[in-house]
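My questions all concern the structure below.
Excluded from the complex is one protein chain; the other protein chains are retained at their positions.
Chains here go by letter, A and B, matching the order in which they are written, and residues are numbered from 1 within each.
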Amino acid sequence: MTLESILFYILSAVAIASALLVVTRRSPVISALYLILNFFCLAGLYLTLHAQFIAVIQIIVYAGAIMVLFVFVIMLLNLGDERKLSEGMSYKKVIAVGLAAALLTELIYIIETSWIVLPASTVSQGTDIGTVEYIGLQLFTGYLFPFEVTSILLLVAIVGAIVLAKRKY
Amino acid sequence: MFALTPYIVLFPLLGFLILGLVGSRIKSEKLVGTIGSGVVGISFLLAAAIFIQMLGLEEAKREHVVTLFPWISTFTGTATSLSVSVAYQVDQLSILMTLIVTGVGFLIHVYSIGYMHGDKGFWRFFSYMNLFIFAMLNLVLADNFVLLFLGWEGVGLCSYLLIGFWYEKKITGDAAKKAFVVNRIGDFGFLLGMFLIFQTFGSLNFDTVFGSASVMSVGNPALKWITLLLFVGAMGKSAQIPLYVWLPDAMAGPTPVSALIHAATMVTAGVYMMARCSILYALAPTTLLFVAVIGGVTAVFAATIGLVQNDIKKVLAYSTISQLGYMFLAMGVAAFSAGIFHLMTHAFFKALLFLGSGAVIHGMHDEQDIRNMGGLKKYLPVTYKTFLIGAIAISGIPPFAGFFSKDEILWKAFSSDYGSVFLWLLGVLGAGLTAFYMFRLVSLTFEGEERFAHDTHPHEAPKSMTIPLIILAGLSVIGGFVGIPRSLFGGNAIEHWLEPIFASANSKLMISEYKVVWSEYVLMTLSVGIALAGIYAARIIYLKRIEIASALVERYNKIYSLLLNKYYVDEAYDAAIVNPIVNASDKILWKGFDVRIVDGLVNGSASLVAITAQWARKVQSGVAQNYAIIFIGGIVFILTWLLVK
Partner (left out) sequence: MNLYYTDLITNSPLLTLTATGLLLILIESTKSTRTRLTFGVGIVGLAVTGVLACFHLTPEQSTFNGMMNAGGYGSYFTIIFVLAAILTFLLSRSYLERMGNNKGEYYILIVFATVGMMLMASANDLIIVFLGIELMSICLYILVGFFRVKDRSNESSIKYFLLGAFATGFLLYGIALVYGTSGSTNLTVIARSFPTVSSNTMFIIGVALMVVAFSFKVAAVPFHMWAPDVYEGAPTPVTGFMATGAKAAAFAVFVVVFDRTLGFSGGKLNLVIAMIAAASMILGNVLAIAQTNVKRMLAYSSIAHAGYMLSGVAAANTEGQSGVLFYLIAYLFMNLGAFGIVGIMEGEDEKNLSIDDYAGLSTQRPVLAMLMAVFMFSLAGVPPFGGFFGKYYVFLAAVKANMTWLAVVGVLTSLVSAYYYLRLVVLMYFRDGKADVPMKPSFAAMVAVCVSALLILQLGLYPSAVVQLVQSFH
């Protein structure tokens, strides 16, 4: 087992565990903190894939900016303990968990049985694919169009946020 | 010139659209009438222009197809692809029909301006009439069965709308419904025939179908069924036994409608269709015989009913059925051009007679019973004279139009390879009866003593009504000259004109070269003599010695009431078909099937709907989590299925 795979398993385990904790904790602040942990694990996973730029961005943007915003909002709203929302065990939950488990099993089975290794020519190799330079080059050449579309997408999201949030109605 | 063909069809449509959309806003009746008749008039002029051009062309160049646009096309490249275009075919037959439809139609439109004056549905009337002309032109100009069927259904719809035009009266509504239902039976046959054509020929275009039919052999079983089914359609539309029952009732509609739709044009659609498909019929001798017998029997049968009817329009209605019988008799003995010839002359004199009766009804303030008329010639001189011309023409007295066409049919019924003495006898008998009831009508309506109340003041119709009468009377006099037979030293121009249309059918039928023989003169004299006898008898009985009529009625009371009640056919249909169906539906279907099963089903389905709704409400709870669960359920199902399969 290489160092990479050891790291992968540790980070994945922590990521899954923290993701589960995000949705099961009752206190929103604690959930938010587990989410930060989850983001850090994801950043670690990016690093093992030689995607150092994405990893850094993940930490700066998500774990940093977005999560700070999240925590602020939670504190401003003063949500406190959200006991009301939990309903305990119900048949609905059982079905939901059952279906989710079935789906998970099937996906694992599929990936296990029909894993294929692509010919080397089709995937970019090397350690430089995660550099700022490489990503910048890709973004502004081959992927320029999706990049521009994304900017429109964000613009629309801003418009939408204003429509929904602006005070004067 | 041929390029103008689509406009013949489009102008009436334009009229319909204008009147239908903004007609209610136009206050001036004059304007509505002008638009309504104008568009038909323009169509007539266009058709006439094309006709004149065709006269100048040599025979082979007279046929022309103008394709507007492809209409239905299944995706290309498949073996049995149905492709139908909106395309109009101009040839000797269709241009003749177009001229009749637009020409007679125009006169009737003009007449309607006077007749419908003051009616609150004036614009509605003209928009329906324009729509009818549009549909009828599609029918006669179509170059494929689908478009023909569209026109066929379209005229049926307009007929329904116009019979029920005065929808406040119950009787008109019932009549409209009856016409609709009976026609539906016929149309169903026609539709089946079309399916069979598509199955047999793989196409519904006239050219293709008739082209491949012309290399088939006589007696092909598929063709027998096709022609029979198409004829079932014709029976419904053209009011032949046993589907004629709707036509007398259809007289409940306004009189111009009776003249246009139920005398001159729509009811002849079946005859036109048979003429168009002559090659198919030529290959099915069994059907031909069937058609001839149905036509001949209808001609006599309807004429006998006409003898005793007292409603002026009912007499004419039965007369129409009888005359349509003549046309089918002609078709059945493979005298296609004679049938079309009679179609044309009949359009003239029957439209004339109907419009004349309309003028009488108009002048008598909606009185229709001839027992309450008499002596009207003093008050309605123009109507009387024109009506008399029409009556002479239909009776077949030379040299009026009806003589030539009817005599042609009678001669062919006798001499054709497909005719027989029996068919000829039917025809002659019908001719005598026709002459009798027509002059009974003339005598009782216009002559003799005045039997109407003194406060009725009959008056002559306005100019807009009498001028069409005069024109039609003129046509009824001279219209037959296009078909003077060779035996009378004429050229029989119309037969010659139509020859190319029926050429392939005639060659299949191996109709022998026409020769003038002495027997023709004998038969001709005989039929004219019988017609004259009929006229003479009518005048004696209803003018000179009225007591004979009542004596006859008393003596042959049973026959009289049998005829008066139209052989109890309506009652028989009620007893044999309608009531059993009603009863069966009442007892078996309603009490048994309906209550037990259908109601069970309906209540069941109502409760099923309620249950599903209940269930759906439970599932469709509005809770997004539930939706997500179903979503996941769907995915799991799909993935499992994909993995297991």
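The definition used in the following text is that a residue touches a chain if its C-beta (ideal position, glycine included) is under 8 Å from a C-beta of that chain, and two chains touch if they have at least 3 such contacts.
Quick caveat, the model's predicted, so the values are computed rather than measured.
Undergrad: Which residue numbers on chain A touch the omitted chain?
TA: The missing chain touches chain A at positions 107, 110-111, 113-116, 118-119, 122-123, 141-146, 149-150, 152-153, 155-157, 159-160, 162-164, 169.
Undergrad: Provide the residue numbers of chain B that touch the chain removed from this figure.
TA: With respect to the unshown chain, the touching residues of chain B are 69-76, 78, 86, 609-610, 612-613, 616, 619-620, 622, 624, 626-628, 630-631, 633-635, 637-639, 641-643, 645.
Quick note on the criterion: only the chains that are shown with their structure count from here on.
Undergrad: For chain A and chain B, what's the span in angstrom between their mean Cα positions?
TA: 77
Undergrad: Show which residues of chain A lie in contact with chain B when the two form their complex.
TA: Listed in rising order, the residues are 92, 95-96, 99-100, 102-103, 106-107, 109-110.
Undergrad: Report the residues of chain B in contact with chain A in the complex, numbered from low to high.
TA: So the residues of chain B touching chain A come out as 625-626, 628-629, 632-633, 635-636, 639-640, 643.
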